[in-house]
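Heads up, one of the protein chains got dropped from this complex, but the rest are sitting where they should.
Showing chain A:
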């Protein structure tokens, strides 16, 4: 029985799990659960995850949720997953646990104050040294994937806001790009939903800006209706 991944690609942790599966050739069936349509609140989904959140997986009779726990399980349970993702070495592995735990309390993309200080911490500590990835690594781990997917949620922000938030952090920007390159074409494919949402938002912002424009602007709009 194939692994089932319950996901909404608009959700950061869902994206991390899907990209991980694709990059590592893990055979799975993606079952789309649309948060915006409230599909995660159905009794059927509660059977899969009583906490009603995404992502969740069902591997045979084994069910699991919380994206970090899922990433670790997949890295351990599926052959062919390269060691870099979740190293067997207890010291390297512990550092990954440390970043993933820190992530819980520090990187929700929605909270700007926390985000600014977290971006600074990423630059000054987690990305310290010569590695292209977190913790001085030259290959991405599940921590890179998880945290970068969190940050790509910023794509839906207004370009000015996104530039303001990420602009000062060159290392972070480079690291996002490194992670993207290391996991493409899957990274871009999985992020299409977000990019489409971003385009729609930009389109709406332009419309709103036009509507707020001078009265000579208003006339042509009214006449179109």
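Everything below uses one rule, namely that a residue touches a chain if its C-beta (ideal position, glycine included) is under 8 Å from a C-beta of that chain, and two chains touch if they have at least 3 such contacts; residues count from 1.
The rule we apply is simple: contacts and distances are computed from a predicted model.
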item: Protein that the absent chain corresponds to, by UniProt name, given "Ribosomal biogenesis protein LAS1L", "F-ATPase delta subunit", "Carboxypeptidase E" or "glutathione transferase"; value: "glutathione transferase"
item: Omitted-chain contact residue, chosen from A:10, A:35 or A:64; value: A:64
item: Hidden-chain contact residue, picked from the options A:76, A:111, A:195 or A:209; value: A:76
item: Among A:42, A:98 or A:211, the residue in touch with the chain that has been omitted; value: A:98
item: Touch residues of chain A, complete complex, unshown partner; value: 50-51, 62, 64-66, 68-69, 72-73, 76-77, 90-91, 93-95, 97-98, 100-102, 104-105, 121, 124-125
